[in-house]
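Please read the structure below before turning to the comments.
Only a single protein chain was left out; the remaining protein chains are all shown in position.
And then chain A:
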Amino acid sequence: MTQIPMGAVPKKDNEKLKVLKKPNKNVFLQMKKNYSAYLFLLPKLILFVLFVAIPVIWAFVLSFQEYKIFGSEFVGLDNYIKVFQSEAFLVALKNTLLFTVVTVPFSVLSALVIASMIFVLGKVSQSFFRSAFYLPTVTSMVIIAMVWRWMYNYEFGLFNYILGWFGIEQINWLGQSSSALWALIIMQCLIPFGVGIIMYLASMGSISHSLYEAARMDGASSFKQWLHITIPLLKPTTLYLVLLSTIGSFQVFTQIIMMTGGGPGNATETLVHLIYKTGFRDFEFGLAAAQSVVLFVIILIFSIIQFRVLRHDE
């Protein structure tokens, strides 16, 4: 087996790269040449077009219409104007932002800390904790929400039971405007970010040991090694996880519908729950589509900001 020095590219591959950099003018000819690759991609592409691309485009078109079962009407920007004039949308946006701003840093940071603690363990322990922390990711959020609903139960819930040990009065966690959203935030924070832990562990494994050896020789403590080697080198993973969890937090829905229904009042109303209600309860699909497009733009803006702030400096 030929050893390839790091950073070097085999001659043949180098030529291929040049071809990629300067695409052949005849795209179809190239596609024909690589038809087997396209054939492998085709099933996924068809599914993507059918179930993602077309619905997304249709939602955008729908956002300029007043949806009616038999013949929708074009209404221009009316739906978008309604979105920004709606108090319910602004409340939902505020709640969603608070949820995101608190849960995303906590989830990513806790994933980093947990992964760092697991990484130093032996193989068997690592496998055990890796599986244990990933378990909530493969568990239905409906089930998790039901369990947490019980834990927050005023009379029989775990939290009020524990508070009782210290003589603290019971809290109506999900029944008071002041505590309901925070109860959902606490729940989100305490559910291990399984994907994050697994990805951090994989990324940590790819950091060269020589860097740590050099740091140790310079007398750096374990914490300093973590702070100045591990964290900076995990930056691309962190960026990806922050983006992933931000998108997930903006789309929080299952917990809301299972635990509070957006109440009490509108204390836990979030954007996706509002979109769901607008579409499937009020049947205002045009308005719901406009709300979705606005949510898409908000997520896009946040993603661009995060990408610029956290991107890996070459």
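Annotations
Methods note: a contact is a pair of C-beta atoms (placed from the backbone, for glycine too) under 8 Å apart; a residue touches a chain by one contact, two chains touch by 3 or more; residues count from 1.
FYI, contacts and distances are computed from a predicted model.
For the chain that does not appear here, its UniProt entry gives the protein name "ABC transporter substrate-binding protein", which is one of "L-lactate dehydrogenase complex protein LldG", "Acetolactate synthase small subunit", "Ring-1,2-phenylacetyl-CoA epoxidase subunit PaaA" or "ABC transporter substrate-binding protein".
Screening A:S177, A:S208 or A:S222 for touch with the missing chain picks out A:S177. Contact with the chain not shown here comes from a single listed residue; of A:T137, A:N153 or A:S303, that residue is A:N153.
Checked against the hidden chain, the listed residues A:P105, A:G248 or A:G263 yield one contact partner: A:G263. Residues of chain A in contact with the chain left out of this view: 67-70, 149, 153-155, 170, 172, 174-177, 260-266, 277, 279-283, 285.
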